[in-house]
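Before any comments, here is the structure.
With one protein chain withheld, the remaining protein chains of the complex are depicted in position.
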Amino acid sequence: MNEQIKVIEIKNLSKRFNNLTAVDELNLNVYQGDVFGFLGPNGAGKSTTIRMLLTLIKPDSGSIKIFGKDLQKERLEILKNVGSIVEKPDFYGYLSAYKNLEILGRISGIEVNKNLIMKNLEIVGLASRYKSKVKTFSHGMKQRLGIAQALLHNPELIILDEPTTGLDPMGMKEIRELIIHLSKEQKKTIFLSSHLLNEVEMVANRMIIINKGKTKVEGEVKELLNKNRLFVTIEVEDGDSAIEILKNSRWIENIRNQINNTFEFNVDSKEIPLLNKFLVENGVMINSIIPKRSLEEYFLTITNEAANA
Amino acid sequence: MIFILIIILFANIQAQTNDPNEIVKSVITKFSQVNDYEVDIDIKVDVEFLRVPESRAKLFFKQPDKVKLKSEGFALLPKDGIDFSPSSIIKGNYTAIFERKENLNGVQTSVVKIVPINENTNIILSTIWVDDKNSIIRKVESTTKTQGTYTLELFYDNDFKYPLPKQMIFSFNLDKMNLPQTFTNTTPKSSRRRFKDGPVIGKVYVNYSNYKVNKNLSDKIFEEDKD
Partner (left out) sequence: MLDLISIELYKIFKKWRTYIGFIALGVLVPLIHIAMVLEGKNTINFMTRNIQESFVFVGNLLNTYLISYIILTSLAIHIPFLITLVAGDLLAGEATSGTYRLLITRPISRTKLIIVKFIAGWIYTNLLVLWLAFLSLVVGYFIFGTGELLIIDGQMIVIFERTDVLWRFLLAYGFATLGMTAVASLAFLFSSLVENSIGPIISTMAIIIVFVILSAIQVEFFQNIKPYFFTTHIMSWRLFFEDPLDLKEIFKSAANLLAHIVVFFGLTLFIFKKKDILS
C-alpha cells in the first residue's frame, strides 16, 4: 500500500449548528487504497463530516482536500471521481431503478448506456428488477441500488455512510464482501463510516474513532485492536482472600478495579496465562476469565454515553 | 307652345305646391318605383363610447316595409336609420303641416312637419326636407319619446335613376351607457377615462353602392335567421 498519496486530507475541520458543535477541529488522512473505517457513535459528527466531504454542507473552518485538490475550489473535478451513499438510500420513487441510474449517470456527465447500467445493477443483484419503480423496493434493495449508483461512474473514491444499516446478516455480509472486492480487485479507496467496530474490523485497514466531533483514536486497525493492552475481568470465589494474596505480588500494580469478587486487570495479552497461573498456584478459585480489548471497551463506553445522553 | 308652357307651369306649380299632403304623397309615389333593392353598404360609426371598426354589409329592402341587414362579419346600424323609405319615415296616421321653403345645401326644399296621430308611436314629431324638384327626402329630423332627437341626412347622385341615396349621415343623441361590469377590460387607461355626463352626439355614416333594384327579391331573405 502506497502511504504517500493522500486521497482525503482533512485539516482542522469544524462545523457548528446553532449551539451544537458537530465537528470540532477534526483532522484525518485517507491514503490511496485504504479501506478507511470512520467510526463513532450516533451523533459523533460522522454524517456532518461526510456531508462536508460531499459538499452538502459548508464547513465553518478548516480545509478538505480530495485527490490533493481543494474541495471548495475544484468541487466539480473532485466529485466526478467520488461515488457515495449518504445516510439512507433515497431515490426518485416514481421512476424505475434503471431510470434513476440513467439520470444520475447523465448528471455526472458520463456516457450512459444500457450495458453500463445493467452491469451495475447486476453487481448489486437488482438486474431483474430494473424496470420496477423504486418506491416498490425494500430498504435492503434501495441500499443496494445506492451502492450501484455510487459505483456507476467508476469513481476512484467511494464514500459509504453506514451502508449496512437496516440489512439482514446476509445482506451485511454481501456488502462487506463487495467492499473487500472493490478494494482488492478494483483498487478503489473506500471511506466507510459505521457505528459498528466489528464491521470496520472485518473490512478496514485503517480507522479513526471520533466522538463529539473530535478525533479519539486513529491508526492501523490491526495495531489498534490487537497490539493494545487488554482488560481482563476475572471473577473469583472469594475476593477478600484473593486480594490478600495479590497484595504481595507484582500483579497488584495491574489491578484496575475491584468490585467484590470481580477484578479488572490491565495486562498485556501475553501475561494472561502468567496471571492465571499465579492465582491458581496460590489457591484462588477462579470462576471466569474474560479478556476484553481495550478499544472495544472504550468504544462501548462512548457509545453508551452517546446513547444515554 | 302655350300647351307646353302650361304643362311646364303646371309641373312647376305642382312641384312648388305648399300642400303638405301633396308633397308627402309625391315622395311616396316617387319611391314606389322601387319595389325592392339590394345594396352594399359601408358603415362608419362615430360614437365616443362605441368603438366599432368600419364594416361592410348588405341591405335588402322590399315594399312595403321589409328590411334585412346581412353581413359576413359584424355590422351595426341605428334602428331608426336602417330604412329610409318614405313610408317608413312617415308611418301610420299623421297630420302634415307645411312649414316653409328652404334652401338646403343648394337644393330647394319644402320643410314639412309630420305629427303622428297614433299615440302608440315612439315618434313625437318629425320634420322632413323634401327636394321639390325630385320629390325625394333630403333630411329628416325626428324627436322620439325615448331616444331623444335624431337626424337623417340623405345624399344622392346627381343622375340617380331611382330615389335611392348614395350616402346617409345619421346623427343622434345618446346617453352615456351603463355597461355591465363583468368581463371588463380594466386597464390604467380605461380606469382614467371619464366621459362627461349627459347625452353626446353620435354619428353613423352609411355609404350605399351597387344597388340592384327591382330584382324580385324572395321573401325568404327577410325571414329571421334560424340560429
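In this document, chain identifiers A and B correspond to the written order of the chains, with residue numbering beginning at 1 in each.
We take it that a contact is a pair of C-beta atoms (placed from the backbone, for glycine too) under 8 Å apart; a residue touches a chain by one contact, two chains touch by 3 or more.
All figures in this text were calculated on a predicted structure; none of them were measured in a lab.
J.: In the whole complex, not just what's shown, which of B:20, B:78 or B:116 touches the removed chain?
T.: B:78
J.: Which listed residue (A:14, A:55 or A:205) would be found touching the missing chain in the intact complex?
T.: A:55
J.: Of A:6, A:80 or A:214, which residue touches the hidden chain?
T.: Checking each option in A:6, A:80 or A:214, the one touching the absent chain turns out to be A:80.
J.: Could you please point out the chain A residues that touch the chain left off the display?
T.: Touch set of chain A with respect to the missing chain: 51, 54-58, 75-80, 82, 84, 86-88, 90-95, 103-104, 106-109, 149.
J.: Under the stated touch rule, tell me which residues of chain B contact the chain that is not displayed.
T.: Interface with the chain not displayed, on the chain B side: 49-53, 55, 57, 69-71, 73-80, 82, 147, 172, 174, 176-191, 193-195.
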